[in-house]
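Right, chain A next:
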Amino acid sequence: MLPILSLTLATLFVGTVITFFSGPRARYVAAGVSAAFLVEIAVMFLQFSWPAVAVAPTHFAESESYPWIQVAWLHVNYTVGIDGISLVLILLTGILQAVTVAYSWTERREPGAWFGLVLLTCLGCFGVFVALDVLLFFVFWEVVLIPMFFLIGFWGGPRRRYAALKFFIYTHVASVTMLVALLVTAFYSHSPSLDFASLAGSASALAVPTQIVLFLSLFFGFGVKFPIVPFHTWLPDAHVEAPTGGSVLLAGLLLKLGGYGLIRWGLEILPTGLAHVQWILYAVAFASIVWGAGVSLAQRDLKRLVAFSSINHMGIVLLAIALYSSLGLLAAVLLMFAHGIVSALLFMVSGSVHHTFGSRDLASVGGITPTAPALSTMTMTGALASLGLPALISFPAEFTALLATWDKLGYWVLIPLLTLVVTAAFYIWMMQRLLFGQPKGIPAGAHDLPYAEAFAMGVLVVLTVLYGILPNLLVHFIQLSPVAGLP
Partner candidate 1 sequence: MTGLPLAGFLALSAVLLGIGIFGILTRRNFILLLIAIEVAMNSAILNFVVFGAYWGGVPGYGIEGQSVAVVLIGLAATEVAVGLAIVLALNRLRGSINVAEATVLKL
Partner candidate 2 sequence: MSGPLNALFPWAFLVPLAPAIAFVIVGLFGRRMRRLEWGGWVAVGGAFVAMVLGVLIAVGEMLSPGTYTDRSFNWFTLPGNGTGTFPNGFSLVMGTLVDPLSAIMLIVVTVVGFLVMLYSVDYMHRDTGLPRYYAELSLFLASMLGLVLADNLLQFFLFWELVGVCSYFLIGFYYQRPAAASAAKEAFLVTRVGDVLFLGGIYIYFQQFATAGPGLGWAAAGFPFVFHGAPFLTLLHPPNPTLFTLAGLLILGGAAGKSAQFPLDVWLPDAMEGPTTVSALIHAATMVAAGVYLLAVTSVFIGFSATDSFAIVAIGGFTTFWAASMAMVNRDIKRVIAYSTVSQLGYMVLAIGAGFTMVGLYHLFTHAFFKALLFLAAGAVIHAVDTQDLFKMGGLRKTLRITSIGFLIGGLSLAGIPPLAGFFSKDDVLSSVYTAAQTHPMYWPFFVLAFATVFMTAYYIFRVWFLTFSGDRPRDPTLPPAHEAPWTMTVPILILSGLAILAGALVFVPQIGGLFTAGVGFPATPGVPPTYTTTDILLSVVSVGLGAGGILTAYVLWGNGRVFSLAEDSAAQPIRRLLLERYYVKTAVDWFGLRVVYAVSRFLDFVDEYIIDGTVHGFERLFSELSIRLRRLQSGVVLDYAAYVVVGLAVFLVFLYVIVPAIPALGGG
Partner candidate 3 sequence: MILEVLAFFVLAITAAVTALAALLVRELVHTIIWVAAFFVSLAGFYFLVSAPFLGALQLGVYAGAVTILLLFGVMVTRKRIFAHEAATGLGPAPVALALLIVVVLATAASTISSSTNQVYGFTISALSTALFNQYGAWLLLLGLVMLPALAGAIYLVREGRE
């Protein structure tokens, strides 16, 4: 079988290096790398589904493993593999990498570094999604952090240093907690190696209190990335200051790392720990859902609004994961994909509004539809998709998530359900202020979207509709390799 995962990693790595050193031509290299990445993703999908080459749809049928660091008490392997969950998130990575490159096609400031860092972020995310070894996973996890720090800190807004530092400290503290918890799991359980499979096999032998503590540490480590209330305040600041491309990757991919990590390294390794502290996860998820929606309603800055709505959506993802059911897991992965696409779209909208009209303040810019009809259409699609309109991408996911919640938790479903009204309220109100009414705050010479941005957003809009109408395209793959033991 073709070692497609290693091949992809190599492609991305070489592509990133070349991009860094190709200066003004970096965008062409980046586009080429993105195209190659998409082709490789297509091959992965084929391996999973085309009968002639498909392997049996078991867990990580595609994994490749080579010894990396071998000493008496430590066996670290280079192990990569994918299952349906990672496959869907890898697809998201490929899509977002391509559209980010397209959106920032006209980036003039240090284009080599810009595109290089964008590719590096995606390389890290891809690595996280394929790594099946604690150390490898951690390395990729940290690889994501550094380019994002520079993307915010160099290309960001006026308070970029503050935001970048805050982002870095928060996520770094979290990732160290996570690493320690994973290593403790491995060593305390006398796992023969740091591989996912051996960890998953041996962790159940740990004493229950140990498992609970370890799971909580992991939850904190991954939760900050989600982000969970009350460890969320880095997110709005990071988003407000980040450049548009950075925001897209931050919301679209980095938040998903938390969800993916919690599924793969939390739920699958320490299910007993999860089972004992489920109520904490529920409480945090409900708090995030209500908090994100409630605070969004008060926002005047478009980007801040979208950022807080991300907290709301990721709260639903957390809830779905915490349910520990196959329905919930399906919903969580679907919702992560949907949120990746939709939040990317909405952050692009915010970016375009900002540089077309010079401000994102909903109180000072309004009635943009006659000036920028295409931008207005994108905004509507994004907002409607985000508030869960059927036939757009989020609906199947949210529907399933709430169904799974009702199935497990009964009347508690009222909390996310009623929050849907608030979600609708702040998006609809945002549209009323930004798109409708008499034009105001429109500078002379403002024009509709440039081609690059229109293309990037157009792709996302098409995907929003496509996956909304045909969600089975995703569900099929998520379900190909069910997590063992889930009810």
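As a working rule, contacts are C-beta pairs under 8 Å (C-beta built on N, C-alpha and C of every residue); 3 or more make two chains touch, one makes a residue touch a chain; residues count from 1.
On how the list was made: all candidates are chains of the complex that A comes from, given by their letters.
Here the structure is a predicted model, which is why all the values come from computation and not from measurement.
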The one of 1, 2 or 3 that touches chain A in this complex is candidate 2
So, in the complex, the side of chain A touching candidate 2 is made of residues 166, 229-230, 232-233, 291, 294-299, 325-327, 330, 367, 369-370, 384, 389-391, 395-396, 399-400, 402-403, 406-407, 410, 413-414, 417-418, 420-422, 424-425, 428-429, 431-432, 435-439, 470-472, 475-476, 479, 482, 486-487
